[in-house]
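Please read the structure below before turning to the comments.
The block that comes next holds subunit A.
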Amino acid sequence: MDFKGLADRLGLEKEEFIELAELFVETGSSDLRQLQSAVEQGDVQEVVKKSHSIKGASGNLGFTEIFGVAKDVEANAREDNLDGAVGAVVVIKEKIDQLAQAINEKA
Partner candidate 1 sequence: MATARKKSTKKTIKPGKDIIASMAEDFKAKLLKLVEQGIKNLTIDFKGVNMVDSVGLGVLIATHNSLDSVGGELTIKNVSHDIYNLFMTMRLDQHFEVIKAG
Partner candidate 2 sequence: MNDKQNLTILLVDDEPVGVKVLEKTLQKEGYRTISADNGPLARRLASKKQPDLILLDIMMPGEDGFEVVKLLKKDPSTAYIPVIFLTGKDELASKMMGFDLEAVDYITKPFHGREVVARVRLHLKLSLATNSLIESQAARLRQIQDAQTSMLVTPEDLPDAGFGVYYMALLEAGGDFYDVLQISDDIYGYFVADVSGHDIATSYITSAVKALLKQNCIPIYQPAESMKMINNVLKEILPEDKYLTACYARLNRDKKCMTIVNGGHPPVVYLPKEGQTRLIEIKGDVLGIFSDVYFGVQDIRVTEGDRFYIYSDGLIEKPGQRKVWTEGLDDLLKACSGLREIPIRKSVERLKDMLLEDTIGLEDDIVVLGIEA
């Protein structure tokens, strides 16, 4: 994970960026848990909200893969469509775990 490159993109120092990435792991994981139960319960409104949140946070930090997946979930959910949402949750979880590991390695 190229933290320095992502940091430069935002005009921040690497350490500051890692701090933000840690925050994202925290809030993103929490949003993801809520997203997962929303999907399981078929609560479309909630799916929109949570995926929007994850999309925003990941987008700001330049985590484009998570951003892309969350964006699709949000767009579909706005059309009352939860197809692929279950799979998306799995992918996002994997990416966040990878991120957390990369942060630990830098620490």
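Criterion applied: all candidates are chains of the complex that A comes from, given by their letters.
The rule is simple: a residue touches a chain if its C-beta (ideal position, glycine included) is under 8 Å from a C-beta of that chain, and two chains touch if they have at least 3 such contacts; residues count from 1.
Everything numeric in this text was worked out from a predicted model, so none of it was measured.
When you check 1 or 2 against subunit A in this complex, the one that touches it is 2. For subunit A in complex with candidate 2, the residues that touch the partner chain are 9-12, 16, 20, 23-24, 27-28, 49, 52-53, 55-57, 59-62, 67, 75.
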